[in-house]
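This report concerns only the one structure given below.
Yeah, one chain of the complex is gone here, protein chain that is, but the others are all in their spots.
For reference, chains read A and B in written order, and residue numbers begin at 1 within each chain.
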Amino acid sequence: MIRLEKRPQPSRLWTIVTPLLAVVLTMVVGGIMFALLGKPPLEAIRTIFWDPLFHPQFASYSRPQLLVKAGPLILIAIGLSIGFKAGIWNIGAEGQYIMGAVTGAAVGLAFYPSESVLLFPLMVIAGALGGWAWAMIPAVLKTKLGTNEILVSLMLVYVAENILASASASWLRSPEGMGFPGSRNFKQWPAVHNDELIANTGMHWGVVCAFIAVIAAYVLMARHIQGFNIRLTGEAPRAARFSGVTPARIVFLCLGISGALAGMAGLFEVTGPAGQITIDFNSGYGFTAIIVAFLGRLNPVGILLAGLLMALTYIGGELAQLMLGLPGASIQLFQGMLLFFLLATDVFTNYRIRFAKGELA
Amino acid sequence: MDPVLLVASIMVSATPILLAALGEMVVEKAGVLNLGVEGMMITGAVVGFAAAVSTGSPVVGFLAAALASAVLSLSFGFLTQVLLSNQVATGLGLTLVGLGLSALVGAGFEGVRAPGMGKLWIPGLAEIPVIGPMFFRHDFMVYVSLLLVAGVWAFLKYTRAGLILRAVGEDHESAHALGYKVVRVRLAAIFFGGACAGLGGAYVSLVRVPQWTEGMTAGAGWIALAIVVFASWRPLGVLIGAYLFGGVTVLQLNLQAAGAKVPVELLSMSPYLITILVLVIISARGVHGAPGSLGRSFHASA
């Protein structure tokens, strides 16, 4: 029987080896799946992992796109990870992302067609506030009434989706849109267009903010007293209370940060890559970010890498569909397998495997 | 608006989330948080549909769905219980796997028709005016789901195994110290939860819609998760939660169909807003009841 023996400290070697091992395992099993689907397995794997980075035809375009796709994932995941560390389960980032985009866009459109340089920063603040306010609903309910934040934040996603639909079909609808749903396109409004800062790098303000968030989260969690309080609340709530940490403050802080970051991500997305508020503006970033947060082991640098890896599988998956005609569902399954293998091999980081006689606990 | 028809519709609409939520409640009672309900439901939907079409028997379909989803859920069980992976992330992974897998399995079953399921009139009771057509003229799965609720309630309350399951969920260290097999109990609970989610999914593809389409559970698994919390981890609460949610959903569609002068946006948000509202009322009264070890990995350090 296999027995696990907890390591005194996570193994540094295995921390680096396990992601690679997981990727290799995914390639093997994924390759078998692709073969079963009648597609060339090696080519499929190469297309997903290699071509977005190095294909002569696509790479110059898709490499920057990795940042565009990973940016919002990282920004949201960083916020979520802080809450998760404290044991606060905000799984409604998708709703906060939507509300950030809607609020920010609404504030901007109220000043249309202003060319003021102050407008874009104002919209970013409004977007952050929109996401923050949406996250404050579960925060207030949790601290005042003890209501479970997982459920409230999740339900608010559906409410936000309805608000988004009504915004794009009526009150934010473009007056020049001939009655069709969808707001004005921010890409055609240079003052607020969140364009690439340097051409062909994919770097827009959202990506910059994601990098800043990674650094800030690292500093907060490793160096700042509030970071210590957050971790303490998550690991030993009673001890935290004895040492004078107010649980309610931690709830407000964590949900506030994650809501504001998700809201900002929404605003950067709507003024940048997406361009406009539409009925289907949200495309699951808020949920995927939860996966990214855990793939990155709630560690800021880990989240950065996990976000990029996730983005790679998305873009590589698109190329595989395009060039090899793989069904979209197989890409989804492939991503699920990658996640499973990463989680499964993680056991080597924290435990030693011993083969011994004995019963399953 | 005819209350008889309304209640009958609500029962059909609520049954998938009732089944899935009931299974998830047992899983969580054992201290495990499995967020992969959506993935297990959609797997149940496709396998149940495929099996029912191939054999012509809805009963075989439901059994196959329960088995397939339960087996799939064991992948989650293996990862979280044996390899001690994070439950939240693994559950989300399970959803991705289930959605992808079901779409691949189901290719070729689009546009195929499910074998019909007769209504099972409960002798005697079905003849009662008003009450009969409301409650006693449904397909057999509606009764199975209600029996399951009663069974789970009795199991948790009165049996020794149920007591052990709750002990494992409340405090796995103590349960282990008392000599209970924490991991085995949890794997069994996960298996049961998977089977229930599979039944719920198959109910969507075989009764409620009835057909197979990719992604057809459309978020029902997430609602089931919400209902468990809403129910404060009590079987009766799950029943009320599922019927309330199903009820509001059906009611808002009926209000629209009847031409009620209520803004449509408000109506379509109402199931979620009312869930939040009820939850707030419950929590304001100070009722909780989350299992003590919920979501935490167990590793026997001995």
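Keep this in mind: a residue touches a chain if its C-beta (ideal position, glycine included) is under 8 Å from a C-beta of that chain, and two chains touch if they have at least 3 such contacts.
Everything below uses one rule, namely that contacts and distances are computed from a predicted model.
**Q** Out of "Biotin-dependent carboxyltransferase", "BMP family ABC transporter substrate-binding protein", "Diketogulonate reductase-like aldo/keto reductase" or "ATP synthase subunit a", which one is the UniProt protein name for the chain not included here?
**A** "BMP family ABC transporter substrate-binding protein"
**Q** Check the options B:141, B:156, B:204 or B:276 and report the residue that touches the missing chain.
**A** Selected residue, touching the omitted chain: B:204.
**Q** Given that one chain is not shown, which residue among B:69, B:217 or B:270 touches it?
**A** Considering the complete complex, B:217 is the one touching the chain left out.
**Q** For the chain left out of this view, which of A:15, A:114, A:185 or A:246 touches it?
**A** Spelled out, the listed residue whose C-beta touches the missing chain is A:185.
**Q** Using the touch definition from the top, which of B:30, B:51, B:68 or B:103 touches the missing chain?
**A** Answer from the full complex: B:103 touches the omitted chain.
**Q** Can you list where chain A touches the absent chain?
**A** Residues of chain A in touch with the missing chain: 57-58, 60-62, 65, 68-69, 117, 120, 161-162, 165-166, 169-171, 178-182, 185, 187, 190-191, 193, 195-197, 199-200, 269, 272-276, 278-281, 283-284, 315, 318-319, 321-323, 325, 327-329.
**Q** At which residues does chain B meet the chain that is not included here?
**A** That gives, for chain B, the contact residues 1-2, 5-6, 9, 12-13, 16, 103, 107, 110-111, 113, 116, 204, 208-211, 213-218, 220, 249-250, 253-254, 256-259, 261, 263-265, 268.
Rule of thumb we're sticking to: only the chains that are shown with their structure count from here on.
**Q** What whole-Å value do you get for the distance between chain A and chain B if each is reduced to the mean of its CA atoms?
**A** Chain A and chain B have C-alpha centres separated by 28 Å.
**Q** Looking at the complex, which residues from chain A come into contact with chain B?
**A** 2, 4, 6, 37, 84, 89, 141, 145-148, 150-152, 154-156, 158-159, 162-163, 165-166, 287, 290-291, 294-295, 327-337, 339-340, 343-344, 346-347, 350-351, 359-361
**Q** Report the residues of chain B in contact with chain A in the complex, numbered from low to high.
**A** 75, 79, 82-86, 88-90, 92-104, 107, 176, 181-184, 214, 222, 225-226, 229-230, 265, 268-269, 271-273, 275-276, 279-280, 283-284, 286, 288, 290, 298-301
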